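The complex appears here minus one protein chain, its other protein chains still in place.
Chain IDs A and B follow the sequence of writing; residue 1 opens each chain.
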Amino acid sequence: MGAGESFTLGRLAEVLNAALEGEAERVVTGVAPLDTATASQLAYVADRRHLTAARASRAGAFLAPTDVTGLPAPTLHCADSRRALAAVLTLFHPPATPVPGVDRTARVDAGARVDATASIGPFAVIEAGASIGPRVRIDAYVYVGACAEIGEGSALFPHVVLYERCRLGRRVVVHAGAVIGADGFGFIPDPAAHLKIPQIGTVVVGDDVEIGANSTIDRATLGATSIGRGTKIDNLVHIGHNVEIGDGALIAAQVGIAGSSRLGAGVILGGQAGVADHVTIGAGAVMGAQSGTTKDIAPGERVALSWARPILQATRIWHAEERLPDLLRIVKRLEARVEALETRVTDAGGSRA
Amino acid sequence: MGAGESFTLGRLAEVLNAALEGEAERVVTGVAPLDTATASQLAYVADRRHLTAARASRAGAFLAPTDVTGLPAPTLHCADSRRALAAVLTLFHPPATPVPGVDRTARVDAGARVDATASIGPFAVIEAGASIGPRVRIDAYVYVGACAEIGEGSALFPHVVLYERCRLGRRVVVHAGAVIGADGFGFIPDPAAHLKIPQIGTVVVGDDVEIGANSTIDRATLGATSIGRGTKIDNLVHIGHNVEIGDGALIAAQVGIAGSSRLGAGVILGGQAGVADHVTIGAGAVMGAQSGTTKDIAPGERVALSWARPILQATRIWHAEERLPDLLRIVKRLEARVEALETRVTDAGGSRA
Partner (left out) sequence: MGAGESFTLGRLAEVLNAALEGEAERVVTGVAPLDTATASQLAYVADRRHLTAARASRAGAFLAPTDVTGLPAPTLHCADSRRALAAVLTLFHPPATPVPGVDRTARVDAGARVDATASIGPFAVIEAGASIGPRVRIDAYVYVGACAEIGEGSALFPHVVLYERCRLGRRVVVHAGAVIGADGFGFIPDPAAHLKIPQIGTVVVGDDVEIGANSTIDRATLGATSIGRGTKIDNLVHIGHNVEIGDGALIAAQVGIAGSSRLGAGVILGGQAGVADHVTIGAGAVMGAQSGTTKDIAPGERVALSWARPILQATRIWHAEERLPDLLRIVKRLEARVEALETRVTDAGGSRA
């Protein structure tokens, strides 16, 4: 990829507030991995573990933490080099400004309100009463239901579905195929025929939220399913009806959160973690990958389940575990018997020489 | 949301067969959560745990179980208040009748059969030989493959894909992005090149089934993958080729069911549960969230795996488990040694005072 931008190392040092080791006039035209970077590209050295790869690299310059030195080309040293990487990538690849206007194939209802600076892509459908804010980007095949609202600067990638009356804040990013506002899974179980509870609520998504590809966030039964400001959600995540997630949470791929659960601010859920319904996860709590809970988790608490093992060992342990509850009792009885023996042997006194 | 409907409490009491405590003439215009309901809205009190919230509510009326009394506004008391909630929501929000007709942007093959009362949305594609029944609702971007069939009153939300020859019964609801009839994962493993087994079967979905957003149900290798009448399937569920699910099952989000497994009527699978291939789950069996099985489960049986713990404890237990099989042997030997000691000490007889 070449956006055509280029910078001298001196200019980059200035912008990144970096200490430059080497010539300030050298020009770089982009960022690339250590193993493919060319003489006109900058490569990133995450830490000392990549030192060997860095020394073999043909990169024209490096971006590295302060303790990574002795590299074979000029180096920008930053205390927080990962943050500097984000900054330098943004310099070389500034977010594209969508071209304002409505594609001729899009279907925008006469009763929808679309800001003149918004970009509506091919085959998009915007229903009556929907409101699309300034500089919003609506890609191909995006469906925006009746009376839905999308705040300033948000971007909806191809095939996103935003059901009627759901609301996205400002600068929200929704990746391809995500579905926001489908009916919650609300049924009254009945052997004759499960009875559907109409799902008439909505979904409300705060500013600066990012939602991954093919994730699903269900509308509430009543009220709103809500995602707090700045929360980031990965791909294929399921968020049930009436769930409330606080600000700044991080939800990894394939996590599932069942109905009406509440997650505090800054919660972190590892991949494939699961939260049962009506559970409260306190602010700042961390759930490890694949862990699951049916109970509340206290603020700041860190929980995990367990991890794979060699299959024979896993099978032996699995069988042994079935005898564990009995084992506890057996050991308790054994202790009593040993104690009795000790008493008898001691009482016997002089029996010991 | 305002559908414009309004009812007196007297009328609602009649329809719901509820005992009304308070004025029958009061008019309500909708249902809302306890914390946001206004004087013209009805709020639902699920049980006594919500009593404090209910007493602080400004709702104009309440719907509550018979044992929840002393509320600050007229109250409709119902023995089965959750079912009454479903009924009252349906009263205020009757299912929208889709406008019959084919959107001008839809692509309906001349060889497809579309009932005059069906509604075909923008950019829908209906291939040759497909059959769309009365009052069916086909939303934007829905793809209906050749010779597929959709029964009376079914609704397919945006982006649903129904591959060729698959069949949906009557009143089936398929949420956005679900894919029905993609090829099963059928390969003959071969280090040189895995050999694909053509997947020429279909998917057959019974009446009154609901399928969640972005779920996938694969077509059979031969014959049909089948979903029984009244079964409800949540979001992001995977159902493999040749799976057979009985009537009235409840399948929560992100469940995965591998090829050729059979689930009996009324089976309940918690979120993220997994069923290996060729497994039989008996009628009425229940699998807890995140549990998995490679073996058959008897009818009515309830199974579970286990749950997250504080991470330090989880780690300690995980390591301790590795010594568990040995521990069983050690304890067994200990028992024998203690028994031997007991015999010897007892035999020694008079050694005890």
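The rule is short, and it goes like this: a residue touches a chain if its C-beta (ideal position, glycine included) is under 8 Å from a C-beta of that chain, and two chains touch if they have at least 3 such contacts.
Computed from a predicted model, the values in this text were never measured in an experiment.
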| item | value |
| --- | --- |
| Touch with the omitted chain, as defined above, among B:E21, B:D139 or B:E321 | B:E321 |
| From A:R26, A:H159, A:H241 or A:R262, residue that would touch the chain that is not displayed | A:H159 |
| Residues of subunit A (touch criterion as defined above) contacting the omitted chain | 1, 31-33, 35-36, 44, 82-83, 85-86, 89-90, 92-93, 105, 122-123, 139-141, 157-159, 173, 175-177, 208, 210, 212-214, 230, 232, 234-236, 248, 250, 252-254, 266, 268, 270-272, 289-290, 306-311, 314-315, 317-318, 321-322, 324-325, 327-328, 331, 334-335, 338, 341-342, 345, 348, 351-353 |
| Interface with the unshown chain - residue positions in subunit B | 107, 123, 125, 141, 143, 159, 161, 163, 165, 177, 179, 182-183, 185, 187-189, 191, 193-198, 200, 214, 216, 218, 221-223, 236, 238, 240, 254, 256, 258, 272, 274, 276, 286-288, 290-295, 297, 301-307, 309, 313, 316-317, 319-321, 323-324, 327, 330-331, 334, 337-338, 341, 344-345, 347-348, 351 |
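Assume only the chains that are shown with their structure count from here on.
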| item | value |
| --- | --- |
| Gap in Å, rounded to a whole number, between the CA centres of subunit B and subunit A | 24 |
